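Here is subunit A:
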Amino acid sequence: MRFSALLRKELRECLPWMLLAAIAFLALGGFFLRAKAYYEGDRLYSRLSPGTIVDHYQLTFYPTLNFTGPWFFCLSIGLGLVLGIRQFWIPHFTRTWPFLLHRSISRKSILAAKLSAALIACVISMGSVWVGLYWYANRPEVFPIPQTVRVFIEGWIFIMLGLVVYLGTALSGLSTANWYTTKIFGLVFATFIIVTTLSQWTLVGIFAVIAVSVAVLLVQIFDTFLRREY
Partner candidate 1 sequence: MKLKISLKQIATPTKIFMTLLIVLLAVSILQGIILQIERTFAHAKQRPSTTKPEAELTEEEKRIDRIRNSAKYFLADGTIHLVHKPRRTPTRIDEPEIAQIYDANDNLLWEGPDNRRPYRYLSWAMQLRRYSFTRERMKQMQMLTPGFSRNIEIPVSSYNKTEQIWRYYPGAEYFKGYNTNGEKIGYIGSTGFTDSKLKAKPFGKFGFFTAWCPQDSVSPTLLWQTQRHIYQIDFEKQNVEMIFESADSDIEIERTSLHAWRDLKPGAEGSSDPKKYRPLLICGTEDGKYHLILREPRQQLNLDVPHPSVTATKKNIFVRNYWGDVMPPADIAGSRELFDKWMEERRGKPRNLWIELYKVDNQGGLELLNRYDWTVPEPSMAVVKARDPRPAVKRYVSQISPPFYDYVLRLFGRKFWSRALNYQNRGDFFYSLARMVLDIQPYGGVINRVLSALMMIFVFLHGWPRRASWPKFVFWLVFVGLFNLAGLLTYLGLNHIAVIRCPVCGRRRGLAQVDCVRCQAELPAPEKGKLDLIFRT
Partner candidate 2 sequence: MTLWIQILPGSGEPIYVQVAEQISKAIARGELSKGDKLPAVRKLASELVINPNTVARAYSRLEQAGLVTTKTGSGTFVADPKLRKTDAADINILNERMDTLISRGLNLGIEAQDLIRLFESRLKKFSDKLNERKEEK
């Protein structure tokens, strides 16, 4: 009962940003998918000439969802950043921490409520739009060949990167070090993780990097939060 009240409150706080990100992604994704449909159509006319060496560029093709990729990446990271700021930086400025913390519920579950609210926000808002776009891209009459499952998983990896940025912002928000020393390190670590993930080519490698980073950030967030320094 108490945890669900906290969760509802946190979700209510993330709602505007959730919707904004989802609508933006839907609009951009949909628009570019339509544009790609036109280009995809004329790929069916082969441009290879007999008896010549085929350059490998003519054989490697972007998945039909490729135009939506950069937007998906930016929007999910932006959403993570904004949620982190909304949940951990703003209570410092409006000084509502004591009012939130003095509750008949353990301090850990207050933090758990915030984290799960952000998780639900990211997954529902971006995840649902992504599934919609992926289903649309797989419809045979629109595009000649269906998408690979790997592209679908990569979409979810972008959402996970958004969550890593969210955890990074949360850690920076919670850390009581002054800004010119280790306060910003949470975010810097998140960007380092993004760079590492983008340079992995196997899914196993990507999941390993994300798992390690989430573990490192989560442990520190819980420790800083429970050490009651503010």
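If you want to know what made the cut, all candidates are chains of the complex that A comes from, given by their letters.
Just so it is clear, a residue touches a chain if its C-beta (ideal position, glycine included) is under 8 Å from a C-beta of that chain, and two chains touch if they have at least 3 such contacts; residues count from 1.
Since this is a predicted model, take the numbers as computed values, not measurements.
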{"item": "Subunit A: touching candidate in this complex (1 or 2)", "value": "1"}
{"item": "Interface residues, subunit A side, partner candidate 1 - complex", "value": "43-56, 59-63, 65-67, 69-70, 73-74, 108, 140-141, 143-146, 148, 150-151, 154-155, 157, 177, 181-182, 185, 188-189, 192, 195-203, 206, 215-216, 219-220, 222-224, 226-227"}
